[in-house]
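A single protein chain has been omitted; all remaining protein chains appear in their positions.
Moving on to chain A:
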Amino acid sequence: MSAAWALGVAHVVQVSPLASDGGVWLLAAGPAGAVTTYWLIYRYYRNNDKTHEFERDTLIAAQPVEGGEEKVDHISRTRDSDIDGDNHRQHRSRVDRVR
C-alpha cells in the first residue's frame, strides 16, 4: 500500500461526512478482509482446528438433567450484550474442579 494512497485515504476521512459520523470503520475492511482471507485459506489447508467430536460422535445415554437456579442480582444498566466469560458452548474449556 503506497504512502500516497494512504494519504489520500486520510484526506477522504477528513472531508467525508460519513467518516466524521462513524464511517471510519469502513477503512478497517481492507486489513480485516486480508486477515480473514489468510486465516480461512490457511485453515482449509492445514485443518489445525479439527479434532474428533467425541461429544457428538459417541454413543451416550443420559438421564434427565437436574439442577436449580436462584436469582442473586440485577444489572440495571450495561453496554455488554452478553455475560462476561460465556463458556456454555465451549465444552472443552475446563474450569475449577471440585473434588
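Following the convention adopted for this analysis, contacts are C-beta pairs under 8 Å (C-beta built on N, C-alpha and C of every residue); 3 or more make two chains touch, one makes a residue touch a chain; residues count from 1.
The rule we apply is simple: contacts and distances are computed from a predicted model.
Candidate names were "TFIIB-type zinc ribbon-containing protein", "Response regulatory domain-containing protein", "Cytochrome bc1 complex Rieske iron-sulfur subunit" or "Amino acid/amide ABC transporter membrane protein 1 (HAAT family)", and the UniProt protein name of the unshown chain is "TFIIB-type zinc ribbon-containing protein".
On the side of chain A, the interface with the absent chain consists of residues 1, 8-9, 12-13, 15-19, 21-23, 26-27, 29-35, 37-38, 41-42, 44-48, 50-52, 54-63, 65-89, 91-92, 94-99, using the contact rule stated above.
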